[in-house]
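Heads up, one of the protein chains got dropped from this complex, but the rest are sitting where they should.
Read from first to last, the chains carry the letters A, B and C; within each, the first residue is number 1.
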Amino acid sequence: MLYREALNKALDETMALDDNVVVLGEDVGLYGGSYRVTEGLVAKYGETRLIDTPIAELSIVGNAVGMAIGGLRPVAEIMTANFALLAFDQIINHMAKLHYMSAGKITLPMVVRFPQGVSKQLAAQHSESYEQMLAAVPGLIVLAASDVNYAYHALKYAILRDDPVIFIEHELLYNKKGEIDFAAKLDPLKARVVKAGKDVTIVSYLKMVDDVMKAVPLIEEKLKVSCEVIDLCSLNPVDYETLAASLEKTGRLVMVEEDHRTGGYGAQIVSWAAEQMFYALDAPPLRIAGEDIPIPYNRQLELASIPTPESIAGEIITWGEKHGI
Amino acid sequence: MLYREALNKALDETMALDDNVVVLGEDVGLYGGSYRVTEGLVAKYGETRLIDTPIAELSIVGNAVGMAIGGLRPVAEIMTANFALLAFDQIINHMAKLHYMSAGKITLPMVVRFPQGVSKQLAAQHSESYEQMLAAVPGLIVLAASDVNYAYHALKYAILRDDPVIFIEHELLYNKKGEIDFAAKLDPLKARVVKAGKDVTIVSYLKMVDDVMKAVPLIEEKLKVSCEVIDLCSLNPVDYETLAASLEKTGRLVMVEEDHRTGGYGAQIVSWAAEQMFYALDAPPLRIAGEDIPIPYNRQLELASIPTPESIAGEIITWGEKHGI
Amino acid sequence: MIDKLLAEDLYYHMVLGRQFEYAAKEHYMQGEISGFLHLDIGQEALSVAAMKAFEKGDVFSTYREHIMAMARGVSPKAVMAELFGRQTGVSEGKGGSMHLFDPSHFFYGGDAIVGGHIPNAVGCAYARKYQGNQSGVMVVFGDGATNGGAFFESLNIAAAQKLPLLFLCENNRYAIGTKITRVAPFEKQANKAEPYMPTMEVDGMDAIAVYEAVQKAQHYLEEGHGPLFLEAFTCRYEGHSVADANSYRSPQEMALCKQQDPIEKLKMHMLNVLGISSAQLETLEKRAQAEVDAAVNFAAQSPQPPLEARFDHLFAEGGNDAV
Partner (left out) sequence: MIDKLLAEDLYYHMVLGRQFEYAAKEHYMQGEISGFLHLDIGQEALSVAAMKAFEKGDVFSTYREHIMAMARGVSPKAVMAELFGRQTGVSEGKGGSMHLFDPSHFFYGGDAIVGGHIPNAVGCAYARKYQGNQSGVMVVFGDGATNGGAFFESLNIAAAQKLPLLFLCENNRYAIGTKITRVAPFEKQANKAEPYMPTMEVDGMDAIAVYEAVQKAQHYLEEGHGPLFLEAFTCRYEGHSVADANSYRSPQEMALCKQQDPIEKLKMHMLNVLGISSAQLETLEKRAQAEVDAAVNFAAQSPQPPLEARFDHLFAEGGNDAV
């Protein structure tokens, strides 16, 4: 099953379960979604539940907030994360705050799906990641789906939970293959140890998890170490327990993210480790992130602007050698 | 002279210098600005240069971008930072990127002024800080004015510089008193050592600088240490040199900010220190920040949600005692 | 038609509203209330009559909503306690003056982002239509909100989807110190809705006219015709908020505007047309004043929320432990 099919399945099952679940966004209905995530659903659930909206992101999220107030469980799709900037007022001032400001009188069971990241040569206005902004907003749950199984379970959880959830997807993952473990009781707020290891903890999320896994064999060979790879899964709240347990064991932290380095999400994880795990750290933590530039169109420039399996391996090996790891 | 008068003076002088400088925003003209920063300017420069806009933040910034393309030097005022969320598409997708995407063919000499922060009981939709979001956007210069002298020099610099600048002001600083040192050659991109010291480096910016300075006597007395207090001034780019020099000396870092802790701007500074200054650090760094909740209206709850001179002193003393400082 | 009982109800709530606002102002001056306090004095006809007439539907409003909340049925005690920031406030002290919410009275704020609540009202109207609920939704906003993208997107979507939504524009001609005609090409903001839906205009200083117009509007929604736009011209007597000196309006302009006082107008109608005695009116006024006094007492004596309460209500599920 593909990642986008897993998302589709999660939508399908929750829509079948509860008439209050509705999906809205640009081209989500008749067209089937620009990444085909909602394909086939309009035939099953009709146009009142697969709502094709105009190109008006502020309203997409703002309407979803109102639908949730009115008793529905809207799942809003933003076609690409960059366009969500138009909806930031609704996301931050409304979606994240109404429950709190009303002392719980208003409840907002809603999800905003966010395809994001550097895809292939879409240039600066179509290549961004906003987890650093959204995970910093109190009142939002922020999940990041790196694989098929998590995508399925976490999206169902997000839709059925009575709180506002930002659900981040990576545009290059839609055709990723995987299996759903239907029997598993997956807690979407817990981090996932993708690979156990004992010398270096590599923390990541979303597409970078795959890139880290590609880099690991080379790193292990060159540095003669064993790496533990952790997928954060939930970017807010963060499962610090899993991170702490790993760092107690390895004493070394590498944080990998695709987004720009300055102010990137990884700064939160590294600063947490510096504050809370200082005495466990045997070496300076390493942050691997994108360059502090808008993403250029040219393919070579684009690839040079973000971490790749090669650059991840290279940076970790250099760092490891420098610090005698 | 008051902080708001210093800003007014900077506007006045640059407007006198260059006809291309225009100011736009809600109530900036006839009304004189909701924090009186533009008071008196409309009488001097007329309504074509002090442009009262409708309540349309997306357009305020979007129009400023177009004015800059057309050869003007617009200074846009956002009445309160929260409303700027409506303009995030223009700030991030346009203001920050057009110069880069056009390979320098388009130049945007423009400033967006940002009054922000927790004032007094304005509640969650009027109390936020967005430096963590904005300082993470490549292509923007982000300055934060903590005092009269900096406010004056830095705003002039921002207006005269050929690049997009976000100029952050704190709503509780407008009536702060101070002197302008007209002779000084101030570099607005350099951090300022507010107070020299040798044992602990306390880094901060905007209003928190004052709160830190209020806390310092108590900290120095209780811990028997001398504190070095640094005002970052420029949040992007960051003057890491000044920070490094201080940490080499003190070996201890405290980062103080008003914004929510998770993903707050200070995470960037602490993560930088962990990566780059690891061997200089004699104790885990300490981050002091606001709680991860929307700001509540009630005064006691509000104050309990953000750092105060007392809480800053308290947290640093506890930390110092714990780590034998 | 407006009968005696209804007129008395409107009058009572308008007087209550005005006295409430004066009391709030007084306690703001004394430091018991803080933040931005936007008084609705002068606009009571609209705030009360629109709410009463739209009784069955859902309402979304702005930061200038004390009187509306009370006309909806929220108790003055709970509103005043909220202004005082107390535990007993309608938002338990978390929201303050600009953020009154009470879904039990189908009142959803209380929003401090100009125009920000309009898309929410659109979404709620969608939900109501989906649920087959015919009462519809009313969204109240100022002239200042009609220049923002949120408003325009909402006109288009509500019309495209034929949603049961009443756009109620409270045009007091000012957004803080900016006169609407300086930032829009005309004074009548209903013009902007014309391409999308039928528009109506009403004298917002005339409670009975407002009542009748909104009642008509609700019937229109109930009949499934889609959205409707109603513009009410009003005048606020005070500054934009208590902090605003109102220096941009001349004494003449203020005097002219106060000549149309909505409470006086309704009073005259009650005395002269409905034959209600001035003694009866006085009884209502006294009851209103007593209610306001009781609200102030209640608020003043209510406890502050405990400090730990600030961590409550971040999430609905599992409280803080869930995260």
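Quick note on the criterion: a contact is a pair of C-beta atoms (placed from the backbone, for glycine too) under 8 Å apart; a residue touches a chain by one contact, two chains touch by 3 or more.
None of the values given here were measured: they were computed from a predicted structure.
Undergrad: Of the chains that are displayed, which are in contact with the missing one across the whole complex?
TA: Displayed chains contacted by the hidden chain, ordered by label: A, B, C.
Undergrad: Using the touch definition from the top, which of A:L30, A:A43 or A:A196 touches the missing chain?
TA: Final answer for the missing-chain contact: A:L30.
Undergrad: With the full complex in mind, choose from C:G132, C:P195 or C:G275 the residue touching the hidden chain.
TA: Per the contact definition at the top, the residue touching the missing chain is C:P195.
Undergrad: Which residue among B:L41, B:L58, B:I78 or B:I166 touches the omitted chain?
TA: Among B:L41, B:L58, B:I78 or B:I166, only B:L58 touches the chain that is not shown.
Undergrad: Identify the residue among B:I69, B:A245, B:A280 or B:I317 that touches the chain left out of the display.
TA: Candidates B:I69, B:A245, B:A280 or B:I317; residue touching the omitted chain: B:I69.
Undergrad: Please give every residue of subunit B in contact with the chain that is not shown.
TA: 22, 48, 51, 53-54, 56, 58-59, 61-72, 74, 89-90, 93-94, 98-109, 138-139, 141, 161-163, 189, 236-237
Undergrad: Since one chain isn't shown, list which residues of subunit A touch it in the complete complex.
TA: 26-27, 30-31, 34, 52-58, 82-83, 86, 120-126, 291-294, 296-301, 304-305
Undergrad: If the hidden chain were put back, which residues of subunit C would touch it?
TA: Within subunit C, the residues that touch the unshown chain are 147-153, 156-157, 159-160, 182-186, 191-192, 194-196.
In this section, only the chains that are shown with their structure count from here on.
Undergrad: Among the chains, which has its CA centre at the largest distance from subunit B's?
TA: Taking each chain's C-alpha mean as its centre, the farthest from subunit B is C.
Undergrad: Can you work out the whole-Å distance between the CA centroids of subunit A and subunit B?
TA: 29
Undergrad: Report, in whole Å, the distance between the mean C-alpha point of subunit A and the mean C-alpha point of subunit C.
TA: Centre separation, subunit A to subunit C: 40 Å.
Undergrad: At least two partner chains per residue is the criterion; list those residues in subunit C.
TA: Subunit C, residues with two or more chain partners: 91, 93-95, 99, 111, 113, 116, 149, 314.
Undergrad: So which bits of subunit A are touching at least two other chains?
TA: 58, 89, 93, 100-101, 138-139, 236
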